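This structure is in structure tokens; I'll ask about it shortly.
Shown here: the complex without one of its protein chains, the others still in place.
Letters A, B and C name the chains as they come in the text, with residue numbers starting at 1 for each one.
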Amino acid sequence: MPDYRIYEHPVIDFKRGRRVSFTYNGSIVEAYEGESILASLYAVGYRVFSRSPDGSRPRGAFCMIGRCSSCLSKVNGVPNTRICIEPVRDGVSVVSGEGLPEPPVNTVSSHVKKEVLETDVLVVGAGPAGLQAALKLGEKGVDVVLVTDHFRLGGQLVKQTHKFFGDTRYYGGMRGFKIAGKLVEALSKLPTVKTYTRAYAYGFFSEGYMGVAVQGENPVNLLVKPRYMVIATGATEKTILFENNDLPGVMGAGGAQTLMNEYGVKPGDDALVVGSGNVGLIIAYQLLQAGVRVHSVVELMKEIGGWVVHASKLRRHGVPILTGHTIVRAEGRERVEKAVVAAVDEKLNPVQGSEREYSVDLVLLAVGLQPNYALLSQMGAVMKYIPEAGGLVPVRTVDMETSIPGVFVAGDLTGIEEATTAFIEGEIAAYAILEKMGHGDVVEEKNRLIDFLWNEYRMSPAVSRARQGKLKATIGEEEMNALRRGSRR
Amino acid sequence: MKTGLLIVGGGVTGLFTAVSLLDHGYRDITIVEKSYIGSGGTFRCATGIRASFTSREHVNIMKRAIDLWPILAEKLGFKYRRDGYLWVLTREKDVEFFKRVVEFHHSLNVPTRMMGPEEVKELIPSMNTEGVLSAVHDPLAGKASVFNATVNAAALLKRSGVKIYEGTQATRITSEGGRLIVETNRGRIEADKVLVAAARDTVDLVKDMGAELPIRNLAKHVLITEAFKPVIKPLIIDWSTSSYILQVLHGNIYIGADIPEEYDAPAVNKYAFLEKAAGIWVRYFPWLSEVYVLRYWVGYYDMTPDHHPIVGPLEENENVIVAAGFSGHGFMMAPAVAEALASYILGDKPALPEFENLKPERFRKGRLIKEIAVFG
Amino acid sequence: MSMDPRKVIVCRCENVTLADVLNAIESGIDNLELLKRKLRIGMGQCQGQTCLLIVAGILMKKTGKSFEEIFMPRNRPPISPVKIKYFLSGDKA
């Protein structure tokens, strides 16, 4: 049986839990506690986890964070369970998804507790922006409820093994997962901050509740009634269109990071990375660290998208970066066996005859991120479509307040940028709330931060596009008040 | 811009009327829709179709609609199936009342019948029938795919030269020397005739004509789950709570339940609905506990005082014809209403005499329609 | 060189291909709300989190309309699927 678990890694030490076993389509699979069902299956070589609703197309691991529908399986009789985020348990019975399922007519259901929770501030999302906001609020003794859908705090930080750029004051120079650890430790010392993991903020209701479904052994339906909110839901990976872009082995870069950096499972042996933004360059480097051969990084545009220093790291380890090229198809029976890449012309269309093939089992898509706007949009915040920001983003003030008074935003949700600015935005949002709550002492620091962010940090020519995006979504207080009057019906 | 007929409202009623007119060779049609096609009550509806009502008007119009649904389904290429309706009764007084309803149905040749809990269990094996005293089954009732019915109708109309302008809101209708002028946010349209099929908005649009229509919005809440293989065949109504469940043709389970609402209140999401819907239907289908809710939305029923639609030309101006106030039944009635509206527009009388009773002036004249009860 | 649009998946949940999208646009559907209803894009398990903006992009390119003109669908609760048992909490099941 193949074994894709990583036992030796240059920067991460994987601590595996107790050995457990479960059944998959009737066969016994050995796993470790702490893994998701999918990670356990992936580790022993499974690649197909479900089929399209009509049963015709195999589907593999894709997002790995419970967002897409590619791993829906039947777990103890319950169909449509996302096994990429379902913890593995001893004796659980898992059956792969095969098209439209039968309803779960023979299952026993556990009771869900209902809890109404009033708080000063609800923070949704525990990535850099949410964590920093919660930290700054908690340090002032404000009641904070912090929720994240992930099984631990840290958001994308926990799968980042590289050292972060930026300002030493905002954790620059530390590896992402170390930053998460440091922040979580700091938060744990704050008595007024309550945190919930595997907690999905599913919608805001006119009764004033934010519904939060907390999964796990003791499920709770948390109805949070906050005075203020910080929404920091981050971003989702984009995907692109090419033939067989759903073949198992085609995966989001973040999905592969989750597998190899959180669960310690090698996502494949031979990879092609699509996209040379910082995410693509970083993931390619991390693949090398995990022992995966990276055949090439392919970039549609004429220039590399990310920073040259990241590209240089790859080049000196022998990884070619093909600019002006795109993937046109993946091939293989039930899983990727080959990827076909072609040069593009001036209009970015593939050029006939320029195809080259790569024998790979992994095609990693790192073609950009889009803000997770759904919650905020459901709440009724005024949104704007800004391509430079990655998609639909909330209109807000420099204080990070949206068109819904009292609802603040921070991080990638407000436009794709990076961790340092997410920390800073989270902190600004926290100070703005503190100011409203009567903590006048934070105003000076808030203004200093806003000045640093806009007039220094973002002035770098290397981040001008992101700055443009953020600028287009940021409006003055007066304009915001007019917008609020207009949007009120 | 000039047109023969201007239809205000791109819902199922307006679209089907245009389709019906095409059959008569009438093509000079323009449709304006304030948002997008189907965006009002149409896309929010439960898609159920039945003739088992409690007034002669509803029953006969719906019988005609049920004759027309399969023809339209064939023509436009959408799914329609007669999977039945089932009223579940849990109180003695309801059983007595429904005995009378069934008698009324039979008098109009609607083949409903009472059944016991065992038979219900046979019809829907995964249902917990504890507490069910009796049920009424309507085998002729059914459901259709609202999305394909609407989208395909719009596509056919566009192909046939009908102009459809979305994002175009009619704001005022006036008459100038025998011609009708409709003002919109994107300019004026001149028309020979105007059909206003715009739900609650119809009220304001015909005000300038001197017509007063008693239509008010009532918010209704529904949720939809993930899709499964067929498991619940009929649309089931829990009579005592006036809530319902059905498995739509795509496989998703759709639940509607009433929570307290004021007329003309904003349509907003209320957590209370989710608890109400779950509480009622998990009792009947315990396995629903483990089923995911995908979406919850709120739509309006455009209610009239007698819960019957207002269909017909305005007394004040015969060239302005209205079709609104469907009180939750607009989708199912659309084929028959469209047929009648086409007759009005072409200057004829509808074939079904019941339409005479649905004209706008009935409220002024105090001739409201009486019925035994309103369902769901 | 062109791709075979029948093999390009736009929406995984409902198995919608690029060919389906292009055909629907060809048939006269020119906004996202109708495309969503016609093809069920964004109505599956993932609620359009990955596909909707891609389809919006195709639609804008093919029809020359702006983002505002193609009607971005509204988000409704629950924004991620929640089991019905979570709403039983007020009720003694």
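Some observations on this one:
Simple rule for what comes next: a residue touches a chain if its C-beta (ideal position, glycine included) is under 8 Å from a C-beta of that chain, and two chains touch if they have at least 3 such contacts.
Criterion: contacts and distances are computed from a predicted model.
Missing from the rendering is one chain, named in UniProt as "4Fe-4S ferredoxin, iron-sulfur binding domain protein" (options: "4Fe-4S ferredoxin, iron-sulfur binding domain protein", "succinate dehydrogenase", "Amino acid/amide ABC transporter membrane protein 1, HAAT family" or "Cation:proton antiporter").
Just so you know, the chain we are not showing touches A across the whole complex.
Here one chain is not drawn; of A:R16, A:R315, A:K436 or A:R484, the residue touching it is A:R315.
Within the whole complex, the absent chain has one touching residue among A:V116, A:V351 or A:M459, and that is A:M459. When you scan A:G166, A:G390 or A:G411 for touch with the missing chain, the hit is A:G166. Touch with the chain that is not drawn comes from one residue among A:E303, A:E346 or A:E478, which is A:E303.
For chain A, the residues touching the chain absent from view are 8-11, 162-168, 172-175, 178, 276, 288-289, 291, 302-304, 307-319, 321, 323, 420, 456-463.
Basically, only the chains that are shown with their structure count from here on.
If you draw each protein chain as a dot and join the dots that touch, every dot ends up joined to every other dot.
When the interfaces B-C and A-B are ranked by how many C-beta pairs touch across them, B-C comes first.
Put simply, the chain closest to the centre of the protein, by Cα centroids, is C.
Rounded to whole angstrom, the centroid-to-centroid distance between chain A and chain C, based on C-alpha atoms, equals 21 Å. For the pair chain B and chain C, the distance between mean C-alpha positions equals 25 Å. We define each chain's centre as the mean of its Cα atoms; on that basis chain A and chain B are separated by 42 Å. Each of residues 44-45, 47, 76-78, 81-83, 85, 87-90, 93 in chain C touches at least two other chains.
Each of the following residues of chain A touches two or more other chains: 53, 80, 109, 203-205, 211. If you check the complex, the residues on chain C that touch chain A are 1-4, 7-10, 12-15, 18, 44-47, 49-50, 53-54, 67-68, 72, 74-83, 85-90, 93. Residues 52-54, 56-57, 59, 62-63, 66-70, 72, 80, 109-114, 149, 200-205, 211, 213, 219, 221, 236-239, 241-246, 328-329, 342, 349-353, 355, 370, 372-375, 377-378, 385, 391-392 of chain A are the ones that touch chain C when the two sit in their complex. Residue ranges on chain A touching chain B, taken from their complex, read 53, 78-80, 100-107, 109, 203-207, 209, 211, 223, 489.
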